[in-house]
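Excluded from the complex is one protein chain; the other protein chains are retained at their positions.
The chains carry the letters A, B and C, assigned in the order they are written, with residues numbered from 1 in each.
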Amino acid sequence: MTETSATARDAAPPRPLWQVLLIRPEMMTLILLLVGIFAGSQLSEFFLDTDYILKSFTLSAEFAMVALVLTLVIIAGEIDLSPAANMALSACLFAWVQAAGVPLPLAVLVGLGAGLAMGALNGALVIGLQIPSIIVTIGTLILYRGLAQIIAGDKSIRVPESFVGINDVMVAGIPLPVILFCLLALVLGLLLGTTIFGRQIYLVGTNEVAARHAGVRSARIRMILFLMMGLVSAVAGLMTASRLGSVRYDLGLGGELQMVLMAMLGGTYIFGGRGTILGTFLAAWLLVIVTTGMIVANVLPAWQLCVLGLLLIVSIIATNLIYSRTQR
Amino acid sequence: MTGWRSLLLRRETGIAVMIVLFCLAVGAVKPQFLTLNSLRIILLLTPLILIGAMGQMLVIVARHVDLSIGSILGLTAMVAGMMFRYAPEVPWPLAFPLAIGLGAVLGLVNGALVTLFRLPAIIVTLGTLSLYRGMTFIISDAKQIDRQYVPSALKAMSQTSPVFGIPWIIFIAFGVALLTWWFAMHTRIGRQVFALGSNPVAAPLRGINVTRVTLTVFAISGALSGLAGIMYASRWGFVNPSNTGNGFEFQVIAAVVIGGVSINGGVGTVPGVVLGVLLLGCVSAALPLLGIPGTTQSAIYGAVILIALVIDRMVRMQGRTRGTQRAGA
Amino acid sequence: MDSGSNPVLLSARGIAKQFAGVEVLSDVSLDLRRGEIHALLGENGAGKSTFAKIIAGVHRPTRGTLVLNGQEVDIANPIVAQRLGITLIHQEPISFPDLSVAENLVLGRDAGAPLARVPWARMLAEARATMGLLGVSIDVTRPMRGLSIADQQMVEIARALASDSRLILMDEPTAPLTPKEVATLFTIARRLRDEGRTVIFISHRLEEVRALCDRVTIFRDGRKVATEPTAALADADIIRLMIGRPLKEYLHKTKTQVGDVALKVTGLTRPGLFRDISFQVRRGEVVGLAGLVGAGRTDVAQAIFGIAPAEQGSIEVAGRPVRIPDPAAAIALGLAFVPEDRAQAGIFRSLPVDQNITAAVPRRIAPVLFIRRAVERALAVEAVKRLRIRLATLRQPIGELSGGNQQKAILSRWLLTDPQVLILDEPTRGIDIGVKAEFYDRIGELAADGRAILLISSELPELLALCDRILVMSEGRLTAELPRAQATQEAIMQAAVPRLQGVAA
Partner (left out) sequence: EPLKIVYIGKNTGNPYFDSITGGFEDACKSLGCEFEFVAPATAEATSQIPFIEAQIQRGVNVIGIAPNSPDALNEVLASAREKGILVLTVNGDITGSEQYRDATILPVNFDIVGRDQVELVGSLIGYEGEIAILSATTEAPDQNKWIVGMNETLKSDPKYAKMKLVATVYGDDQPEKSTTEMEALLANFPNLKGVIAPTTVGIAAAAQVVQSRGLAETVKVTGLGLPSEMRDFIKDGTVTAFQLWSPYNEGWLAVHFAKGVLDGSIKNEVGGTFEVPNLGTITINPNNSINTQAELTTFDAKNIDEFNF
């Protein structure tokens, strides 16, 4: 008779502490980052100039900020490929109404509002109609950029002088976009790591059905995330406009690849439920180091495309392996 | 349900009706839209997209997606172009097997990453989109293959015709569609593609070799993109490392989604996709005739995709069965 | 019929299977003969389906070998099984909803090269013929999507028939079928046997086994406890072998003080799933909900809990009419629901145990904005102690625990919400006997504590032992309400088995 109260094996033994700490995707990112810095400094003497690195980072800061929010979206089990197009459309709308005589502060609100509306449309299609987010946002990616093209044609629209130059604003010797990125990372890191909202993002991404059964309002959470995505994209679009002094419909073209890449490189699990803001934060720096490293070393842009593509594939393979190993 | 009612409810009927209405509406404003010549224009706009859409349809039916087809088109076209340029002594028709074979290999790489590492196709092909485009730049040293190197006989395929003044590439494209239809409906593996997409969990239990089916659809998608690459060289007479095939994937996905292929897998017909391609062709041909600037085209594509998705969803919600009403679904 | 002398077709030798370190089959050896119908019997979770799946190549055994016609075979996957002439009718019908019925019939048995032509005309003709044999009128060109579970099961059966398999495994094929369909199935099964093929028949219905099967094999807790000719065993013997002890050994719930009505539903309807469901549960009461698989019990529970709300009907909680649009609202009203499908709707596999336990009480772990880990830990530690959950550390992913301990963690999650009404859907499915006993104790305690409990279970002894009242559902309707005194297995089954229209009593 097997009437003992213990089953054959009640629980697998826990993994040793060092494994828990070291075998995780963010660690991979950190190591790659250190390797990147070392390799970069070997390639070119200009590379260890922190001012230059910071300056280069301002070029990616907008994408990086979006990537932070995208991390939350992916952890919640969804994806959004439309943010770069959203950036372009909200920036074009902003510049367009501004050029048509709308006062600057109001124009900024129009831009931000447009971003939110685009996020809301994504969310409504994904959550309301239950169409997979991947295909919805491929559709809206084309639509948003197309609308930007209708609004701006292919001329560039100037933004007023007073709005230009966010990247030249220095706070304690650090460009403002970099500060904003770090602040956003801090806020989102706290949100994801220490609040109920963050916890419920993980619950929804790990098992949406179970989350609903446990009383988590999954639809609301995902809707909020799509709205956040829309808002941060609009902010990023306006920041880009300020940095460039003008906007065109092709602003941020192809940025979705970089944003997804930052999240993936940071160890966010493409199937949802896992990932950290810290990972994406590190990955953003890694990506900047890699790309500026290649540009400074005059590596052909062709190689950069190859490297980005390979990085994306390798990073999701690595993340998948690490997660399947630590999960029995 | 009687025969004619089910015919009316079919997706293909809906698209066909849309095409007719659209053409009549445009024709009312611009009568020259309803001429044989504009049919020729529309047909000439479609071959590349049609060929790409046949491969993409199979991939999507199997519940995956291939975003790298534009880059495969570019890379294969470039390899063929380099053969024309640097090895002009090689008979030019060999470019066909070269490009198609290379495309199949590139597609197999996608498929292998998807099946072996169990990665989502969307991310894999986003990665290879970038990778293959980069390779195109590298092998070509970022140089365009000019018109003068592309064999005249190849270029002539887009102009000369075996019958009725319809150029060769249109025959090839519709031939591919016919083959795809035969493959999808009348071969074992073709039906297995639909079965896999319809229920991926059940597929291995029913003895379907999931790896083989997945590799096959990605290889077909790649091979057809390779064929499209050659046809690009034929149609436009040059191959450019950065433009050739750029954005191809979006046009193709638009056509496939409009053609009624469900992104949830398992559903899709060749006639539907052919009609979807034709509808897009009609739109593209009508815009300049109506004097609408080309800058609106992308937004129209996007809107049409989304509308198709919403309609598809509505239809599905109507026909929802017991099973899908379960909480987990 | 005497099949005892027939040659052996397939013999299983020392088959064992582990899932995630838990052994669900141990050293099963069994000979299956040609031309016999062989029943597999056993409690839920005894390992019948697992054994069938191993033979059909769905699972691979952890240990042991299979010998087919005297040759050792490695049935690595369903394709190999098919080639060897083995077909499994799955317990839950699996189908390709977008393909036609005819294609569903042939998929998996049609051999040939990948590019071989699909002979549509012949396929359709054969499909019609096979369906005709089964006496069902389904248009074979229509897609599977939208067929009832019973029809899907008939297609599954037809598929097995149409294949030339030597060995056909039927895992609870009769569960969703009407008696007439069952009779047809039996006729066909007998014909297959007479053709010299082997049929394995899994069922929980003893009378079916008696009517059909030549021999029975009885499983208990993953072991084979007996293989005998059917005629050699009396029902009482079979039950004793199945559960390992006489029935009355189940602990009966102690009588508790029954209080006010805690949950009352009236006229709950969701077309296609259930209609006109009315009942009430009082504080301190355990009400059972019995029925065959697919009777609609889970759907009713999901409707009450707001997962898939009913379209008509009303719900009252503690005497007040309420609207429950989603589970969050249900929780706020003091309802709790332990779902039947733990993996799909219960656990967050990759998250730590403590987070799993506190998932439904966000307010308690984060009174203001931030999660207080110390509070969370304390709650989890207490829950682990109270339910005696066995684990290594609280930070362990819950997926690493055994099924029973996962289930306890889910129960503890709901206890933290201090529920007034607790709905348990198959709470002991896939849980071993020891843990089951603990569960029964907990349920008794909770009732004694004044909570109302609705217990959905397919294990009649469990219901009989624990419930004050038993409701029975059949095909989406409530067909009986039996007070404890009148509840017997026979009475419940009578109400649970679907009836043909017009024949119903």
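Odds and ends about this structure:
Just so it is clear, a residue touches a chain if its C-beta (ideal position, glycine included) is under 8 Å from a C-beta of that chain, and two chains touch if they have at least 3 such contacts.
Keep in mind it's a predicted model, so treat the numbers as computed, not measured.
Listed by label, the shown chains that the missing chain touches in the whole complex are A, B. Only one of the listed residues, B:Tyr132, B:Phe218, B:Phe238 or B:Tyr301, touches the absent chain: B:Phe238.
From the options A:Gly113, A:Pro132, A:Gly153 or A:Gly193, the residue with contact to the chain not on display is A:Gly153. Touch with the chain that is not drawn comes from one residue among A:Leu33, A:Leu261 or A:Leu305, which is A:Leu305. In the full complex, the hidden chain is touched by chain A at residues 44, 46, 49, 52, 55-56, 59, 153-156, 158, 164-165, 167-168, 240, 243-246, 248, 250-254, 291-292, 295-296, 298, 300-302, 304-305. Although one chain is not shown, part of chain B still touches it, namely residues 30, 32-33, 35, 37-38, 41, 45, 133, 137, 140, 142-144, 146-148, 152, 158-159, 167, 236-238, 240-243, 284-285, 287-289, 293-295, 297.
The working rule: only the chains that are shown with their structure count from here on.
Contacts between chains leave no pair untouched here, as each chain touches all the others. Taking each chain's centre as the mean of its C-alpha atoms, chain A lies 43 Å from chain C.
Counting partner chains per residue, chain C has residues 307, 344-345 touching two or more of them. Residues of chain B in contact with two or more other chains: 327-328. Those residues of chain B that touch chain C in the complex are listed here as 185-192, 194-195, 197-199, 201-209, 212, 216, 265-267, 319, 321-323, 325-328. Listed in rising order, the residues of chain C touching chain B in the complex are 58, 77-79, 81-82, 90, 94-99, 103, 107-110, 112-118, 120, 145-146, 148-149, 272-273, 299, 302, 307-308, 341, 344-345. The part of chain B that touches chain A in the complex is made up of residues 65, 113, 117-120, 122-124, 126-138, 142, 241, 250, 253-254, 257, 263-264, 293, 295-303, 305-306, 309-310, 313, 327-328.
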